[in-house]
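Below is one structure, written out as structure tokens; comments come after it.
The complex appears here minus one protein chain, its other protein chains still in place.
Showing chain A:
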Amino acid sequence: MSEIKKIGMADLNVIKNPGILTTLGLGSCVGITLYDPITKIAGMAHIMLPSSKTIRNNTNAAKFADTGTQLLLEEVLKLGASRGRLLSKLAGGAQMFSFANKNDIMKIGERNVIAVKEVLQELRIPIIAEDTGGNFGRTIELYADSGILLVKTIGHGTKQI
């Protein structure tokens, strides 16, 4: 029986095969995963906001796209992953509610996804798959043996990316 580690909001964790990382009910937040296919080291972060720089209360690094991705990278490297082999997958960033007139706060999911992509590009980590946007929630599971990311929804099916 492989170990399942659950990651909450504004949290992250890493694991070495065997095991599964999961985060339940992603809405506008984004789930970022890093995976080294040779050492089979996997990491997952559940970030809430695009940037730690515009927020006064920013002590929790895992809450933000910029500091969260950086910390996740440090943690998988610590466990023995090779930086050059790391592959990333993303899920989440939905817009759960919509209003007729434009509202910046309502676009937070989209802004989160853009921010994560920018950080990964700066860190030169390729994004090989994503399931982002839309108006529905997602539960994700990352399998350390294969690197497969399973995305489950209510009413929008289940898929592997």
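As a working rule, contacts are C-beta pairs under 8 Å (C-beta built on N, C-alpha and C of every residue); 3 or more make two chains touch, one makes a residue touch a chain; residues count from 1.
What we mean here is this: contacts and distances are computed from a predicted model.
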Candidate names "CheY-P-specific phosphatase CheC", "ABC transporter permease", "Secreted protein" or "NADH-quinone oxidoreductase subunit H"; UniProt protein name, chain not shown: "CheY-P-specific phosphatase CheC"
Residue in contact with the excluded chain [from A:65, A:86 or A:108]: A:108
Listed residues A:12, A:48, A:65 or A:142, member touching the removed chain: A:48
Where the missing chain touches chain A, by residue: 8-11, 24-29, 48-49, 55-57, 60, 63, 94, 96-100, 103, 105, 108, 135-139, 154
